[in-house]
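After the structure tokens below, expect a handful of questions from me.
The other protein chains are all here in position, but one chain of the complex has been omitted.
Our next item is chain A:
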Amino acid sequence: MSEAAVADTRRLNAKPQDLTDAYGPPSNFLEIDIFNPQTVGMGRARYTSYELRMRTNLPIFKLKESCVRRRYSDFEWLKNELERDSKIVVPPLPGKALKRQLPFRGDEGIFEESFIEERRQGLEQFINKIAGHPLAQNERCLHMFLQEETIDRNYVPGKVHQ
């Protein structure tokens, strides 16, 4: 073949796309919202919990819609479980804010509105990143976190299969 000949650059044959595939709903729908922070409890036992609503059409999740309440330490638990069992690099959580928990502060500490909002945003980013990771989707801890009302800390860690 001489170098002067023009190469054939025509496209390879491709199957025409089915119109229901082209215009149908995408099969990668996954949205998790964190909202409605509420501070419960009295005195030292006070804490803030957030509502976590998930909507998805991924078949690996048993429920297509779920709504649970979680607190910051639940997120920490999830991060530890994933770091131990899965091979993924887990994204960082928003800070623990230990300084805010010291006494003699001028403001509300960790119950300050602006802080709660900052934390809410950080948690939302965190959970969306993780839930979309194909390797994390195989972990039972993630499914329990997202879709079961309470987290059973004595659960048996393992993988989820279709």
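Points to keep in mind about this one:
Just so we're on the same page, a residue touches a chain if its C-beta (ideal position, glycine included) is under 8 Å from a C-beta of that chain, and two chains touch if they have at least 3 such contacts; residues count from 1.
One rule holds in what follows: contacts and distances are computed from a predicted model.
A chain of this complex does not appear here, and its UniProt-recorded name among "TTL family tubulin polyglutamylase complex subunit L1", "VPS26 retromer complex component B", "Septin" or "Hemoglobin subunit epsilon" is "VPS26 retromer complex component B". In the complete complex, the hidden chain is touched by one of A:R53, A:R71 or A:K129, namely A:K129.
Interface note: of A:P26, A:G43 or A:G106, the residue touching the hidden chain in the full complex is A:P26.
Chain A residues in contact with the hidden partner, per the touch definition given at the top, are 1-3, 7-12, 14-15, 17-18, 21-22, 24, 26-28, 30, 58-60, 87-89, 128-129, 132-135, 137, 162.
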